[in-house]
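In this view, the complex is presented without one of its protein chains, the others remaining in place.
Take a look at subunit A:
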Amino acid sequence: MLGFLSARQTGLDDPLRLRRAESTRRVLSLKLNPDRDVDRIHGNGINAIDIETIEGRYMLSGGADGVIVIYDLENHSGKQQYTCRPVRTVGRSSRHVHRFSVETVQWYPYDTGMFVSSSFDKTMKVWDTETLKPAEVFEFEGNVYSHHLSPIARKHSLIAVGTKNPKIQLCDLKSGSRIHVLQGHRAEVLSVRWSPRYEYILATASADSKVKVWDVRRASGSLFTLDQHNGEKSKASSEAVNTAHNGRVNGLCFTSDGLYLLTTGTDDRMRLWNSATGENTLVNYGKVCNESRKRLQFSVSHGCSPEFVFVPCGSSVAVYTLHTGELITMLRGHYNNVDCCEFHPDYQELYSGGKDGNLLAWVPVVRNPDVEEDSKDEKRGAAGLPAVNPAFQDTWSSDED
């Protein structure tokens, strides 16, 4: 650390390097921290969370009971112990609440005054954060599994919506209407993601085990379909041609630079694709338990030197390195299946929500300040660690001797 600092001061290193090294270190020390709590508002499972990118302060969460909560993540108290309080809540008592499970929530990328949520009650609502009233409601024929707003779009304000219908809907926020459909899938569309690099590029994952990449300016068909065998016919049986997985594909995530695309499927696999060519990079992540029939939300770290993937794996969150596929750690804390996790790029924190209704904050453990040897001994001899919580002490009763 000190070496990095001095190198940066003297200008030997790229300033980014220190940042990367430090954030990598922090990611590696992620832990379930008693200092950070998130209030329990959801009585049921949590399906989706989203952290806004402008301030990195507010987090949206959508629950299986239709409730949407906005949390304040920023700790202004100055103490280590902090509980994330809900700022606003669309509770069950609200008139506009989703009737069924909320599947996806997303902030409007440029302003926290607006967010979009979609639900199994076949609607997608655009909310005004101030009044917590829907400014616009889109209705569909089937359950809405997923929607996404392009994080970088300047020239359009399209929301891609994946529903039970195999056709992907494109809704325009400007006109408030469904302006377009993209046809090509044969089963329900479980996940849609805009590329963070090119504003017209859209990736969609469907239950027909295919992943298609579209250019929305060219509506006649997809650009290409990801093929797990990279077009080698010999390995694929006839019906497995152009499939990304051998089961439903329910998770989709671009890396932060948009060069790679990650997909997860119910065949318990995770695959990394080159998003420009659609080539399978054949990184082996091993078995990633995945039995969700709905969308799985996972995320990729940002600003670390090897990038990390955080992916729900049963009741824990698995952390892999992106390009080598090495399993770093399993974050165990949930008591039921984890459905979503979101990485906070500014503080290298991870938030995860699961079916047990817990929203857990995984916070880097701050390294204890090193104390010189002799003083440590003195201290221990004198007070016997007075700061330690009594619950952490051993209590061997004397009758055992």
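Convention: a residue touches a chain if its C-beta (ideal position, glycine included) is under 8 Å from a C-beta of that chain, and two chains touch if they have at least 3 such contacts; residues count from 1.
Here is the rule we use: contacts and distances are computed from a predicted model.
**Student:** Tell me the UniProt protein name of the chain this structure doesn't show, selecting from "UV-stimulated scaffold protein A", "small monomeric GTPase", "DNA polymerase alpha/epsilon subunit B-domain-containing protein" or "Exoribonuclease phosphorolytic domain-containing protein".
**Tutor:** The chain we cannot see is recorded in UniProt as "UV-stimulated scaffold protein A".
**Student:** For the chain that's not shown, point to the residue among A:Asp65, A:Glu188 or A:Asp356 touching it.
**Tutor:** Candidates A:Asp65, A:Glu188 or A:Asp356; residue touching the omitted chain: A:Asp356.
**Student:** List the subunit A residues touching the unshown chain?
**Tutor:** Counting only subunit A, the missing chain is touched by 32-34, 40, 43, 315, 332-336, 355-358, 360, 389, 391-397, 399-401.
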